[in-house]
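Mind having a look at this structure? Questions to follow.
Missing here is one protein chain; the remaining ones are kept as they sit in the complex.
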Amino acid sequence: MVRVAIAGASGYTGFELLRILSRHPQVTVTTVTSRAHTGQAVADVYPALRGHCPLIFQNTTAEVLTAEADLVFTALPHQAAMGIVPDLLSRGVKVVDLSADFRFRDPRVYEAWYQEHTAPDLLSETVYGLPELYRDAIARARLVGNPGCYPTSILLAAAPLVKRRLVDPRTIIADSKSGVSGAGRGLSLATHFCEVHDGFKAYKVAEHRHTPEIEQELSALAGEQLHISFTPHLVPMTRGILSTVYAQLRPGVTGEEVDAAYRDLYGTERFLRLCPPGRFPSTLQVRGTNYCDLAWKVDPRTDRIVVVSVIDNLTRGASGQAVCNMNLMMGLDEACGLEAAPWMP
Amino acid sequence: MVRVAIAGASGYTGFELLRILSRHPQVTVTTVTSRAHTGQAVADVYPALRGHCPLIFQNTTAEVLTAEADLVFTALPHQAAMGIVPDLLSRGVKVVDLSADFRFRDPRVYEAWYQEHTAPDLLSETVYGLPELYRDAIARARLVGNPGCYPTSILLAAAPLVKRRLVDPRTIIADSKSGVSGAGRGLSLATHFCEVHDGFKAYKVAEHRHTPEIEQELSALAGEQLHISFTPHLVPMTRGILSTVYAQLRPGVTGEEVDAAYRDLYGTERFLRLCPPGRFPSTLQVRGTNYCDLAWKVDPRTDRIVVVSVIDNLTRGASGQAVCNMNLMMGLDEACGLEAAPWMP
Amino acid sequence: MVRVAIAGASGYTGFELLRILSRHPQVTVTTVTSRAHTGQAVADVYPALRGHCPLIFQNTTAEVLTAEADLVFTALPHQAAMGIVPDLLSRGVKVVDLSADFRFRDPRVYEAWYQEHTAPDLLSETVYGLPELYRDAIARARLVGNPGCYPTSILLAAAPLVKRRLVDPRTIIADSKSGVSGAGRGLSLATHFCEVHDGFKAYKVAEHRHTPEIEQELSALAGEQLHISFTPHLVPMTRGILSTVYAQLRPGVTGEEVDAAYRDLYGTERFLRLCPPGRFPSTLQVRGTNYCDLAWKVDPRTDRIVVVSVIDNLTRGASGQAVCNMNLMMGLDEACGLEAAPWMP
Partner (left out) sequence: MVRVAIAGASGYTGFELLRILSRHPQVTVTTVTSRAHTGQAVADVYPALRGHCPLIFQNTTAEVLTAEADLVFTALPHQAAMGIVPDLLSRGVKVVDLSADFRFRDPRVYEAWYQEHTAPDLLSETVYGLPELYRDAIARARLVGNPGCYPTSILLAAAPLVKRRLVDPRTIIADSKSGVSGAGRGLSLATHFCEVHDGFKAYKVAEHRHTPEIEQELSALAGEQLHISFTPHLVPMTRGILSTVYAQLRPGVTGEEVDAAYRDLYGTERFLRLCPPGRFPSTLQVRGTNYCDLAWKVDPRTDRIVVVSVIDNLTRGASGQAVCNMNLMMGLDEACGLEAAPWMP
């Protein structure tokens, strides 16, 4: 059995890790920490887990986290994560970090969008935890930077187009819509029920911090530095991200080539499902799962392609993908513990 | 492996059976039927199940259903169920019926609230499928009438009070609130998004057909015929029932006696969770699970007790309980396939 | 034109006052105050009001509030209200207080459920602002205590039954369901979108502070001290309260007598609508209005009556009723400014 600890386990991504791992046949969660809830039982903070988790939240320190763990999930706010990860690694555990702190290859990019990076030396060995793109490197990694929720949905949608040079990479526009759980469990007027329910809005237009993360990966695929337009929106629902990605096709590119690109790259992927022609996915069909469901359409009137992807922001966009990365890092089957079918409705 | 078939598998309870059974380690679903979707793939009707279910909907006949099955779930409308169940039983399979057709001991009660009963001879051997009350009989049964969603939530809340004679059974009032999935997948103005969303209403006040089902079971527990007030309401949410049950305490009954009653009856139950004192449950904490979470409070100002129960109407209120009954009927552990922790949020 | 000021205008009830009064043909809002938003424009805090309100939030003091006002609405938290109301009155304005501070005739009741009352001398002259019960006294009052949202919905449902002695007043049970806006605009986990959405729960079971307010008024109608069971629940919607009220009919009472009671008391009321027989109301049909829609049913199986009432908690349950009270106090038509039809859907 693999022994894991979770740092910052009282937030939504921490809870989602606990939920998934509570049924993982080859993993035992030995330690959970939470500054705010130190000393409280998990089942008291999350009655949903009564009967599924006997653990007590402990204080978040490297010593506590590594005492009985082979791997630590850090589900801490950015900045806090890089404050503790070097210590965790030095104690011999592997780490999957769910914050933004270890997603960037170039510390200057991180510092331009976030703040000073306090562990830049680790960035060269860190692997960006998107299994479809970096499966082999993840399996060998000591530290994985788990992708952001929006980047996961956008990169999976756009990667075949960019990699196969089917579109002009300077024309990519990603219009994304997220459920409210993406904002976390902290209190703010922006997540007050009455300010969100029955309404819809855009936020952080052309300035969201996931932009450089998306650009880093698309640039790597394109072989050139590119910039995209990215607009996040808030949907009055709890879970799910739908990204609508637009790009101009290169002259002469046909629908058959597009189709071949998606099938070649994703045809054997366990957690990518291509919708039948003419059908577009709803976020409902991936809730609580690690799936990304994809559909696309070429519009001959504008020579543009429109790709739609859906994920669960807490599962594929955070904790499910983190468990998948853990599986790869620990030599387990990557789908282990992630096989449950989604609810409907 | 137990082989099961599902009749009427394209509705929400049919899909919920498929979802649960897709991960059941000791069951194979061999056949699914649907009149409306004959010939279509399950994964085309429910994209959520893509990759989890290779079956094609077949036509609903006894012959098709029993060809490769040890047990059949009938998730058909009432009347249609009793039209096919005798034939199924005569072909040697066991049956869990999710309709109302086999919930009543006395066909006259059924006929007063529904219509003529066409298989009244089966009622004497049929077992009411509430495991907490009838576990042993279920295990020996050939035909189980799976309880209604509201009755499940109300009976579990009130059973200890009535059985232990702690309340005046003529004073029981059950005020229940259900998510919209309880109305099924059929089309009606009552389930149109815009007519439900952001609103709340009562319906079938003092005339809902679940009333006699609740009264049958409470009367059996009380040892006398009783009548209750039951008011269902519609909550703008997809899943969940919360029932608030009121009753007048018999003179001199103490909170300790009430506490003892709940602990004695439910203390070792796998799918009943008593909330810690002072905490009341939300439907969110049982979504997608077979749990019933319960809390109660004695009000000394009125000498009344208030009990609150929450279930998922599609899981504990229908398909999860049906799987639990199947487990008992086939000699499996009753929790098998039902152990997953719920989502939150 | 009547000149009014609003103390604590940045909360939801304050905003609702502003919305209603922005179209009131005989009222000018001269002053709005808010401690948290002093110096900010109303239209910046509430973009919905851009173009409808040129005011700037001022600091909340009696001097500011009375400088240009004939009447002041105090939409402050309880305790803060009674801290300023005596000063307001002494400066010669009339006051409609939306907090709980001036709803009780007996300060000992207030003090048993809230805290020490700092202006008990005012209670004897204060009028409970439910126009259907106290219209004439309101018209003569200097200070009106605006009813709570739950009490409004329950008292309007039960008053005819109690006043006409059609039910045993000791058997009254009020099961109420409220939208989230009733919890106000303040931040708490209880109003976090993800903790509320798609779920349902009871709270403050048999201990909500609106209980003594309801009992005070029902006792006055009954001519005897009575106690009720009251359970509030939280509905995942923004606005609306539905109360389901149960009571045992006195022996021999007929449906015709019940019908006559409701028609006699409410037949000419401007803001009470009795549903046609057999139809029960949804909260959707009263949103944004001062209506209370009512329906009832006698259940001969239990000799109980079930009454269902719906209101908008922010309008009839707070600010709409407050404007109605103001109209009466200032000699205007009571419906003035409150005539708009509700949205649907």
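By letter and in written order, the chains are A, B and C; residue numbering begins at 1 in each of them.
To be clear about the criterion, a residue touches a chain if its C-beta (ideal position, glycine included) is under 8 Å from a C-beta of that chain, and two chains touch if they have at least 3 such contacts.
Fair warning: this is a prediction, and the values are worked out from it, not measured in the lab.
Undergrad: Using the document's definition of touch, tell me which of C:12, C:128 or C:296 contacts the absent chain.
TA: Touches the omitted chain: C:12.
Undergrad: Taking the full complex into account, find the residue in C:49, C:76, C:127 or C:258 that is in contact with the omitted chain.
TA: C:49
Undergrad: Which listed residue, A:95, A:183 or A:237, touches the chain dropped from view?
TA: Considering all chains, including the one not shown, the answer is A:237.
Undergrad: Can you name the residues of subunit A that touch the chain not displayed here?
TA: Contacting residues on subunit A, toward the hidden partner: 170, 173, 175, 177, 179, 194-195, 197-203, 205-206, 227-229, 231, 233, 235-240, 242, 244, 246, 280-284, 287, 295, 297, 299, 301-302, 304, 306, 308, 310, 345.
Undergrad: State which residues belonging to subunit B touch the missing partner chain.
TA: Subunit B touches the chain not shown through residues 12, 180-181, 185, 187-189, 191-194, 196-198, 236-238.
Undergrad: Just checking the interface: what residues of subunit C touch the absent partner chain?
TA: For subunit C, the residues touching the absent chain are 12, 15-16, 18-19, 22-23, 44, 46-53, 181, 197-198, 238-239, 273, 275-276, 279, 281-282, 284-288, 291, 293, 339-345.
Everything below uses one rule, namely that only the chains that are shown with their structure count from here on.
Undergrad: Given that subunit A and subunit C are copies of one sequence and touch, is their interface built from the same residue numbers on both sides (over half shared) or different ones?
TA: The interface of subunit A with subunit C is built from mostly shared positions.
Undergrad: From the Cα centroids, identify the chain that ends up most central relative to all protein Cα atoms.
TA: B
Undergrad: Between subunit B and subunit C, tell me the centre distance in angstrom, where each centre is the average of that chain's C-alpha atoms.
TA: Their C-alpha centroids are separated by 39 Å.
Undergrad: Taking the mean of the C-alpha atoms as each chain's centre, how many Å separate subunit A from subunit B?
TA: Distance between chain centres: 37 Å.
Undergrad: Please compute the C-alpha centroid of subunit A, do the same for subunit C, then give the distance between them in whole Å.
TA: A distance of 46 Å separates the two centres.
Undergrad: List, in ascending order, every residue of subunit A touching at least 2 other chains.
TA: 12, 181, 197-198, 238
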